[in-house]
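Heads up, one of the protein chains got dropped from this complex, but the rest are sitting where they should.
Up next, chain A:
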Amino acid sequence: MRGLINWLAERYQIDQLLSFAKKKDVPIHKEFVWYYFGGIALFLFIIQVFTGILLLLYYKPGADTAFESVQFIVTKVKYGWLIRSIHSWSANLMVLAAFIHMFSNLFARTYRKPRELTWISGMFLFFLSMGFGFSGYLLPWNELAFFATKVGTDIAGAVPIIGEYMLVFLRGGQDVTGGTLSRFFGFHVAVLPGIFTLFLAAHLAIIQFQGMSTPLHLEGKIKRKMPFFPNFMLRDLVVWIGVLNVVALLAVFFPWELGVKADAFQAAPAGIKPEWYFMFMFQTLKFLPAEVFFIEGELVGIGGFSLAGILVVLLPFIDRKSSRGIKHPLVTILGVLAVLFIIAMTIVGYTIE
(Lines give C-alpha, C1' and ligand atoms only; values in the text may rest on other atoms or scores of the structure.)
Protein backbone atom coordinates (compact mmCIF):
# COMPACT_ATOMS: atom_id res chain seq x y z
CA MET A 1 0.00 0.00 0.00
CA ARG A 2 2.70 2.43 1.08
CA GLY A 3 4.72 1.40 -1.93
CA LEU A 4 1.85 2.02 -4.30
CA ILE A 5 1.17 5.45 -2.80
CA ASN A 6 4.82 6.37 -3.10
CA TRP A 7 4.88 5.11 -6.66
CA LEU A 8 1.91 7.29 -7.54
CA ALA A 9 3.21 10.24 -5.54
CA GLU A 10 6.45 10.25 -7.50
CA ARG A 11 4.51 10.64 -10.72
CA TYR A 12 1.35 12.56 -9.83
CA GLN A 13 0.59 15.31 -7.36
CA ILE A 14 -1.20 13.11 -4.89
CA ASP A 15 -0.51 15.37 -1.95
CA GLN A 16 -2.52 18.09 -3.69
CA LEU A 17 -5.41 15.71 -4.13
CA LEU A 18 -5.20 14.74 -0.49
CA SER A 19 -5.09 18.31 0.75
CA PHE A 20 -8.06 19.07 -1.51
CA ALA A 21 -9.94 16.21 0.08
CA LYS A 22 -8.97 17.39 3.56
CA LYS A 23 -9.83 21.00 2.88
CA LYS A 24 -13.45 20.78 3.97
CA ASP A 25 -14.66 21.04 7.57
CA VAL A 26 -18.05 20.16 8.93
CA PRO A 27 -19.37 22.54 11.60
CA ILE A 28 -20.60 20.75 14.71
CA HIS A 29 -23.92 21.99 16.09
CA LYS A 30 -27.33 20.80 17.20
CA GLU A 31 -28.74 20.58 13.68
CA PHE A 32 -25.90 18.38 12.53
CA VAL A 33 -28.20 15.53 11.55
CA TRP A 34 -29.42 17.28 8.39
CA TYR A 35 -25.93 17.10 6.93
CA TYR A 36 -26.47 13.39 6.33
CA PHE A 37 -29.35 13.60 3.88
CA GLY A 38 -27.43 14.78 0.84
CA GLY A 39 -25.04 11.89 1.35
CA ILE A 40 -27.96 9.49 1.74
CA ALA A 41 -29.43 10.65 -1.56
CA LEU A 42 -26.01 10.18 -3.15
CA PHE A 43 -25.67 6.67 -1.76
CA LEU A 44 -29.13 5.71 -2.99
CA PHE A 45 -28.24 7.04 -6.43
CA ILE A 46 -25.16 4.81 -6.44
CA ILE A 47 -27.41 1.86 -5.55
CA GLN A 48 -29.67 2.84 -8.47
CA VAL A 49 -26.79 2.83 -10.92
CA PHE A 50 -25.60 -0.59 -9.76
CA THR A 51 -28.99 -2.28 -9.61
CA GLY A 52 -30.08 -0.52 -12.81
CA ILE A 53 -27.13 -1.96 -14.71
CA LEU A 54 -27.91 -5.41 -13.31
CA LEU A 55 -31.52 -5.11 -14.50
CA LEU A 56 -30.23 -4.16 -17.94
CA LEU A 57 -28.72 -7.63 -18.27
CA TYR A 58 -32.22 -9.07 -18.69
CA TYR A 59 -34.63 -6.20 -19.29
CA LYS A 60 -36.00 -5.97 -22.85
CA PRO A 61 -37.80 -2.76 -23.79
CA GLY A 62 -40.76 -3.06 -26.14
CA ALA A 63 -44.50 -3.46 -25.73
CA ASP A 64 -44.32 -7.21 -26.34
CA THR A 65 -41.25 -7.93 -24.25
CA ALA A 66 -40.93 -5.45 -21.38
CA PHE A 67 -43.50 -6.94 -19.04
CA GLU A 68 -42.40 -10.48 -19.86
CA SER A 69 -38.75 -9.67 -19.24
CA VAL A 70 -39.46 -8.12 -15.83
CA GLN A 71 -41.58 -11.17 -15.03
CA PHE A 72 -38.62 -13.30 -16.07
CA ILE A 73 -36.34 -11.23 -13.84
CA VAL A 74 -38.53 -11.65 -10.77
CA THR A 75 -39.41 -15.31 -11.26
CA LYS A 76 -36.51 -17.01 -13.04
CA VAL A 77 -33.35 -14.97 -12.58
CA LYS A 78 -31.53 -15.80 -9.35
CA TYR A 79 -32.04 -12.90 -6.95
CA GLY A 80 -33.69 -10.99 -9.77
CA TRP A 81 -36.68 -10.24 -7.52
CA LEU A 82 -34.31 -8.79 -4.95
CA ILE A 83 -32.47 -6.53 -7.35
CA ARG A 84 -35.70 -5.24 -8.90
CA SER A 85 -37.22 -4.71 -5.49
CA ILE A 86 -34.14 -2.82 -4.33
CA HIS A 87 -34.16 -0.67 -7.47
CA SER A 88 -37.79 0.27 -6.82
CA TRP A 89 -37.46 0.89 -3.10
CA SER A 90 -34.21 2.75 -3.37
CA ALA A 91 -35.72 4.96 -6.11
CA ASN A 92 -38.48 6.02 -3.75
CA LEU A 93 -36.16 6.55 -0.80
CA MET A 94 -33.81 8.55 -3.01
CA VAL A 95 -36.57 10.99 -3.93
CA LEU A 96 -37.59 11.17 -0.27
CA ALA A 97 -34.00 11.89 0.81
CA ALA A 98 -33.78 14.58 -1.87
CA PHE A 99 -36.99 16.19 -0.56
CA ILE A 100 -35.62 16.26 3.00
CA HIS A 101 -32.22 17.49 1.85
CA MET A 102 -33.83 20.30 -0.13
CA PHE A 103 -36.12 21.52 2.62
CA SER A 104 -33.44 21.34 5.31
CA ASN A 105 -31.23 23.55 3.17
CA LEU A 106 -34.10 25.88 2.49
CA PHE A 107 -34.86 26.38 6.16
CA ALA A 108 -31.17 26.81 7.02
CA ARG A 109 -30.77 29.37 4.18
CA THR A 110 -27.60 27.65 3.04
CA TYR A 111 -28.31 28.86 -0.49
CA ARG A 112 -27.22 32.36 0.51
CA LYS A 113 -24.16 33.94 -1.05
CA PRO A 114 -21.76 32.40 -2.04
CA ARG A 115 -23.63 29.11 -2.51
CA GLU A 116 -26.28 30.12 -5.05
CA LEU A 117 -25.08 27.67 -7.68
CA THR A 118 -24.94 24.80 -5.20
CA TRP A 119 -28.65 25.37 -4.62
CA ILE A 120 -29.49 25.63 -8.30
CA SER A 121 -27.53 22.52 -9.25
CA GLY A 122 -29.24 20.73 -6.37
CA MET A 123 -32.66 21.74 -7.63
CA PHE A 124 -31.82 20.36 -11.06
CA LEU A 125 -30.72 17.09 -9.45
CA PHE A 126 -34.06 17.02 -7.68
CA PHE A 127 -36.04 17.50 -10.90
CA LEU A 128 -33.89 14.93 -12.67
CA SER A 129 -34.63 12.41 -9.89
CA MET A 130 -38.32 12.91 -10.54
CA GLY A 131 -37.64 12.38 -14.24
CA PHE A 132 -35.89 9.12 -13.38
CA GLY A 133 -38.91 8.05 -11.37
CA PHE A 134 -41.45 9.02 -14.03
CA SER A 135 -39.56 7.29 -16.85
CA GLY A 136 -38.68 4.21 -14.80
CA TYR A 137 -42.27 3.74 -13.67
CA LEU A 138 -43.39 2.91 -17.21
CA LEU A 139 -40.61 0.41 -17.94
CA PRO A 140 -42.31 -2.73 -16.50
CA TRP A 141 -45.22 -1.93 -18.87
CA ASN A 142 -47.97 -2.84 -16.44
CA GLU A 143 -51.51 -1.52 -16.39
CA LEU A 144 -51.03 0.99 -13.58
CA ALA A 145 -47.93 2.47 -15.15
CA PHE A 146 -49.50 2.56 -18.60
CA PHE A 147 -52.49 4.62 -17.52
CA ALA A 148 -50.47 6.76 -15.08
CA THR A 149 -48.18 7.63 -17.99
CA LYS A 150 -51.15 8.44 -20.19
CA VAL A 151 -52.50 10.78 -17.55
CA GLY A 152 -49.12 12.33 -16.76
CA THR A 153 -48.23 13.03 -20.38
CA ASP A 154 -51.74 14.30 -21.05
CA ILE A 155 -51.24 16.88 -18.30
CA ALA A 156 -48.01 17.97 -20.00
CA GLY A 157 -50.05 18.30 -23.19
CA ALA A 158 -52.36 20.83 -21.54
CA VAL A 159 -49.57 23.42 -21.29
CA PRO A 160 -50.30 26.31 -23.68
CA ILE A 161 -48.34 26.59 -26.94
CA ILE A 162 -45.63 23.99 -26.31
CA GLY A 163 -47.99 21.42 -24.75
CA GLU A 164 -48.84 19.55 -27.92
CA TYR A 165 -45.18 19.37 -28.90
CA MET A 166 -44.20 18.11 -25.45
CA LEU A 167 -46.90 15.46 -25.51
CA VAL A 168 -45.81 14.12 -28.89
CA PHE A 169 -42.15 14.37 -27.89
CA LEU A 170 -42.71 12.42 -24.68
CA ARG A 171 -45.04 9.82 -26.16
CA GLY A 172 -43.23 9.49 -29.45
CA GLY A 173 -46.59 9.98 -31.15
CA GLN A 174 -50.16 10.79 -30.24
CA ASP A 175 -50.67 7.77 -27.99
CA VAL A 176 -48.79 5.90 -25.33
CA THR A 177 -47.42 2.93 -27.25
CA GLY A 178 -44.32 0.76 -27.51
CA GLY A 179 -42.73 3.86 -29.04
CA THR A 180 -43.25 5.70 -25.76
CA LEU A 181 -41.62 2.82 -23.95
CA SER A 182 -38.53 3.01 -26.21
CA ARG A 183 -38.19 6.72 -25.50
CA PHE A 184 -38.65 6.41 -21.78
CA PHE A 185 -36.12 3.60 -21.75
CA GLY A 186 -33.60 5.80 -23.56
CA PHE A 187 -34.22 8.70 -21.18
CA HIS A 188 -34.02 6.42 -18.18
CA VAL A 189 -30.83 4.53 -18.88
CA ALA A 190 -28.84 6.95 -21.04
CA VAL A 191 -29.96 10.57 -21.17
CA LEU A 192 -30.85 11.10 -17.53
CA PRO A 193 -27.85 9.24 -16.07
CA GLY A 194 -25.54 11.33 -18.27
CA ILE A 195 -27.06 14.67 -17.36
CA PHE A 196 -27.48 13.67 -13.72
CA THR A 197 -23.81 12.73 -13.44
CA LEU A 198 -22.72 16.11 -14.82
CA PHE A 199 -24.87 18.03 -12.35
CA LEU A 200 -23.83 15.75 -9.52
CA ALA A 201 -20.15 16.29 -10.27
CA ALA A 202 -20.69 20.06 -10.35
CA HIS A 203 -22.74 19.99 -7.14
CA LEU A 204 -20.11 18.00 -5.25
CA ALA A 205 -17.15 19.91 -6.67
CA ILE A 206 -18.61 23.27 -5.63
CA ILE A 207 -19.28 21.96 -2.15
CA GLN A 208 -15.73 20.67 -1.89
CA PHE A 209 -14.33 24.02 -3.01
CA GLN A 210 -16.47 26.12 -0.71
CA GLY A 211 -16.72 23.81 2.27
CA MET A 212 -19.82 23.02 4.28
CA SER A 213 -22.07 25.88 5.17
CA THR A 214 -23.52 26.75 8.55
CA PRO A 215 -27.25 27.30 9.07
CA LEU A 216 -27.86 31.06 9.11
CA HIS A 217 -29.25 31.18 12.61
CA LEU A 218 -26.25 29.31 14.01
CA GLU A 219 -23.62 31.43 12.33
CA GLY A 220 -21.11 32.79 14.82
CA LYS A 221 -22.14 30.17 17.36
CA ILE A 222 -20.04 27.35 15.99
CA LYS A 223 -17.44 26.28 18.52
CA ARG A 224 -16.11 23.12 16.97
CA LYS A 225 -15.60 21.68 13.53
CA MET A 226 -14.76 18.24 12.29
CA PRO A 227 -12.69 17.48 9.20
CA PHE A 228 -14.84 16.05 6.43
CA PHE A 229 -12.09 13.68 5.42
CA PRO A 230 -11.82 11.24 7.02
CA ASN A 231 -13.96 11.96 10.12
CA PHE A 232 -17.29 12.94 8.62
CA MET A 233 -16.87 10.53 5.73
CA LEU A 234 -16.58 7.63 8.14
CA ARG A 235 -19.78 8.77 9.83
CA ASP A 236 -21.40 9.01 6.41
CA LEU A 237 -20.31 5.43 5.78
CA VAL A 238 -21.94 4.23 8.98
CA VAL A 239 -25.17 5.97 8.00
CA TRP A 240 -24.94 4.43 4.52
CA ILE A 241 -24.66 0.96 5.99
CA GLY A 242 -27.79 1.71 8.01
CA VAL A 243 -29.58 2.91 4.88
CA LEU A 244 -28.51 -0.20 2.99
CA ASN A 245 -30.05 -2.29 5.75
CA VAL A 246 -33.30 -0.38 5.57
CA VAL A 247 -33.43 -0.78 1.78
CA ALA A 248 -32.67 -4.49 2.06
CA LEU A 249 -35.34 -5.04 4.72
CA LEU A 250 -37.98 -3.20 2.72
CA ALA A 251 -37.02 -4.99 -0.49
CA VAL A 252 -37.16 -8.42 1.13
CA PHE A 253 -40.27 -8.02 3.27
CA PHE A 254 -42.25 -5.82 0.90
CA PRO A 255 -41.21 -7.04 -2.55
CA TRP A 256 -42.28 -4.64 -5.29
CA GLU A 257 -45.37 -5.80 -7.16
CA LEU A 258 -45.43 -6.29 -10.88
CA GLY A 259 -49.18 -6.18 -11.50
CA VAL A 260 -50.96 -6.96 -14.76
CA LYS A 261 -49.57 -6.40 -18.23
CA ALA A 262 -50.71 -3.19 -19.92
CA ASP A 263 -53.31 -3.52 -22.66
CA ALA A 264 -54.30 -0.42 -24.59
CA PHE A 265 -57.65 -2.03 -25.40
CA GLN A 266 -58.70 -2.74 -21.85
CA ALA A 267 -60.63 -0.34 -19.63
CA ALA A 268 -58.56 1.50 -17.05
CA PRO A 269 -58.66 -0.32 -13.70
CA ALA A 270 -59.61 1.53 -10.53
CA GLY A 271 -56.77 2.84 -8.42
CA ILE A 272 -54.65 4.54 -11.07
CA LYS A 273 -52.17 6.58 -9.11
CA PRO A 274 -48.99 8.40 -9.94
CA GLU A 275 -45.90 7.78 -7.86
CA TRP A 276 -46.30 9.30 -4.42
CA TYR A 277 -44.03 12.27 -5.14
CA PHE A 278 -46.34 13.42 -7.91
CA MET A 279 -49.45 12.78 -5.87
CA PHE A 280 -49.73 16.23 -4.25
CA MET A 281 -49.66 17.99 -7.62
CA PHE A 282 -52.04 15.49 -9.13
CA GLN A 283 -54.49 15.77 -6.23
CA THR A 284 -54.41 19.57 -6.42
CA LEU A 285 -55.30 19.44 -10.11
CA LYS A 286 -58.27 17.26 -9.21
CA PHE A 287 -59.52 19.76 -6.64
CA LEU A 288 -59.34 22.75 -8.94
CA PRO A 289 -62.69 23.72 -10.43
CA ALA A 290 -63.12 23.50 -14.20
CA GLU A 291 -62.60 27.24 -14.50
CA VAL A 292 -60.76 29.78 -12.38
CA PHE A 293 -61.31 33.36 -13.60
CA PHE A 294 -62.14 32.22 -17.13
CA ILE A 295 -58.97 30.13 -17.29
CA GLU A 296 -59.15 26.35 -17.42
CA GLY A 297 -58.61 25.09 -13.87
CA GLU A 298 -55.98 22.60 -14.95
CA LEU A 299 -53.93 25.33 -16.58
CA VAL A 300 -54.06 27.39 -13.41
CA GLY A 301 -52.71 24.40 -11.51
CA ILE A 302 -49.95 23.62 -13.99
CA GLY A 303 -49.01 27.30 -14.18
CA GLY A 304 -48.99 27.60 -10.41
CA PHE A 305 -46.71 24.62 -9.89
CA SER A 306 -44.36 25.68 -12.69
CA LEU A 307 -44.13 29.17 -11.24
CA ALA A 308 -43.51 27.80 -7.75
CA GLY A 309 -40.77 25.55 -9.15
CA ILE A 310 -39.06 28.46 -10.91
CA LEU A 311 -39.27 30.64 -7.80
CA VAL A 312 -37.70 27.92 -5.68
CA VAL A 313 -34.86 27.45 -8.17
CA LEU A 314 -34.21 31.21 -8.12
CA LEU A 315 -34.64 31.50 -4.36
CA PRO A 316 -31.02 32.59 -3.70
CA PHE A 317 -31.60 35.62 -5.91
CA ILE A 318 -35.03 36.39 -4.50
CA ASP A 319 -34.18 36.13 -0.81
CA ARG A 320 -31.43 38.79 -0.80
CA LYS A 321 -31.74 39.33 2.93
CA SER A 322 -30.20 35.98 3.76
CA SER A 323 -26.86 37.06 2.28
CA ARG A 324 -26.83 39.97 4.70
CA GLY A 325 -27.36 37.56 7.57
CA ILE A 326 -31.05 38.32 8.00
CA LYS A 327 -33.48 35.47 8.23
CA HIS A 328 -36.59 36.49 6.33
CA PRO A 329 -39.60 34.96 8.13
CA LEU A 330 -41.51 34.72 4.85
CA VAL A 331 -39.17 32.01 3.57
CA THR A 332 -39.74 29.98 6.72
CA ILE A 333 -43.49 30.50 6.63
CA LEU A 334 -43.85 29.61 2.95
CA GLY A 335 -41.50 26.67 3.44
CA VAL A 336 -43.55 25.28 6.32
CA LEU A 337 -46.76 25.84 4.38
CA ALA A 338 -45.29 24.03 1.37
CA VAL A 339 -44.30 21.04 3.50
CA LEU A 340 -47.72 20.90 5.14
CA PHE A 341 -49.44 21.28 1.78
CA ILE A 342 -47.40 18.48 0.22
CA ILE A 343 -48.02 16.14 3.15
CA ALA A 344 -51.74 16.94 3.37
CA MET A 345 -52.39 16.59 -0.36
CA THR A 346 -50.44 13.34 -0.50
CA ILE A 347 -52.48 11.87 2.34
CA VAL A 348 -55.72 13.08 0.77
CA GLY A 349 -54.67 11.56 -2.56
CA TYR A 350 -54.25 8.16 -0.97
CA THR A 351 -57.37 8.18 1.17
CA ILE A 352 -60.15 10.00 -0.69
CA GLU A 353 -61.64 8.26 -3.64
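Methods note: a contact is a pair of C-beta atoms (placed from the backbone, for glycine too) under 8 Å apart; a residue touches a chain by one contact, two chains touch by 3 or more; residues count from 1.
What we mean here is this: contacts and distances are computed from a predicted model.
The complex appears with one chain absent; UniProt names that chain "Plastoquinol--plastocyanin reductase" among the candidates "Dinitrogenase iron-molybdenum cofactor biosynthesis protein", "NADH-quinone oxidoreductase subunit I", "Plastoquinol--plastocyanin reductase" or "ABC transporter ATP-binding protein YtrE". The residue touching the chain not shown here, chosen from A:L258, A:I272, A:L314 or A:V339, is A:I272. Across A:W89, A:F147 or A:F184, the single residue that touches the chain missing here is A:F147. Interface note: of A:G62, A:G173, A:G259 or A:G304, the residue touching the hidden chain in the full complex is A:G173. Contact with the undisplayed chain is limited, among A:I155, A:L192, A:L250 or A:M281, to A:I155. Across A:L218, A:A264, A:I310 or A:L340, the residue that sits in touch with the chain not pictured is A:A264. Of the residues in chain A, those that touch the hidden partner chain are 147, 150-151, 154-155, 165, 168-169, 172-175, 177, 179, 264-272, 286, 290, 353.
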